[in-house]
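The complex appears here without one of its protein chains, the remainder shown in place.
Up next, chain A:
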Amino acid sequence: MPVRYLDNSTSLANAQWSAKTRKQQWLSWLTWLLGVSLFILCWKMISDNTLWVFVEDAPKQGADLISRMVPPQWDYTPKLWQPLWDTINIATFGTLLGIVMAFPCAFLAARNTTPHPLIRSAALMIIVSSRSINSLIWAMLLVTILGPGLLAGILAIALRSIGFVGKLLYEAIEEIHPTPVEAITATGASRLQVMAYAVLPQVMPAFAGISIYRWDINIRESTVLGLVGAGGIGLQLNAAINTLAWDKVSMIFILIFATVLVSEWISAKVRKAFL
């Protein structure tokens, strides 16, 4: 902690203590100044692109929206079971397809199981690009390529899941205990046998946990995939929004909320059983 002496003597009684040196103080002020000006600049850009007339009556619009949403149209529910079933299928098959592709990817990307550093960077590249694109964007792409429907949704979920499952799984593989690997190697096992009997049993619980966790997230994401035409309950949501049928929208929200709660509960139970 730096000390500044107020008079020319070096007696501690007249010393002033501070947490930072002069230079650090200046630096921190400069950082704050830069940060705040950047924020104000950004705010100005947003404010320039906003029609403030619309913002001024936002409370009125909000109240209007809520009054149209309540009560939800309960008798719309029977028409929603089929889309909800589709949504769950999109999430489940998407997750399955995703983990099937993520599994080899993770083994190729983990530092201790990869056959070659070049293959490792290729696998990492796949994982990173899958992670950085949201499943809605994947769905948007696939809908333009494959046409609207469940298949685009399933593939979108699968493509997004590769990165998530792959990343967590390869980290789990890199953290395994080396002793079982050495023990199995010492018996003269081949590379594949080492994988099957030393690496796999160690990462299996983590793998199951990660997959269930991703399934839970995928249920959430697949509820909105329909907004871009990729099937599921989001299609109904989009139709209800486009026709301004807000009582139907609130009904769909309630159903999504319930589904998410149930899937979260299942995922928590299963993860507890595995880990």
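In this section, contacts are C-beta pairs under 8 Å (C-beta built on N, C-alpha and C of every residue); 3 or more make two chains touch, one makes a residue touch a chain; residues count from 1.
Here is the rule we go by: contacts and distances are computed from a predicted model.
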Absent chain [UniProt protein name; select from "Sulfhydrogenase subunit beta", "Class E sortase", "Phosphate-import permease protein phnE" or "Cytochrome c oxidase subunit 3"]: "Phosphate-import permease protein phnE"
Residue of A:65, A:100, A:183 or A:268 touching the missing chain in the full complex: A:65
Absent chain, residues of chain A that touch it: 38-39, 42-43, 45-47, 49-51, 54-55, 58, 61-62, 65, 85-86, 88-89, 92-93, 128-129, 131-134, 136-137, 140-141, 144-147, 149-151, 154, 197, 201, 204, 220-221, 223-224, 227-228, 241, 253, 256-257, 260
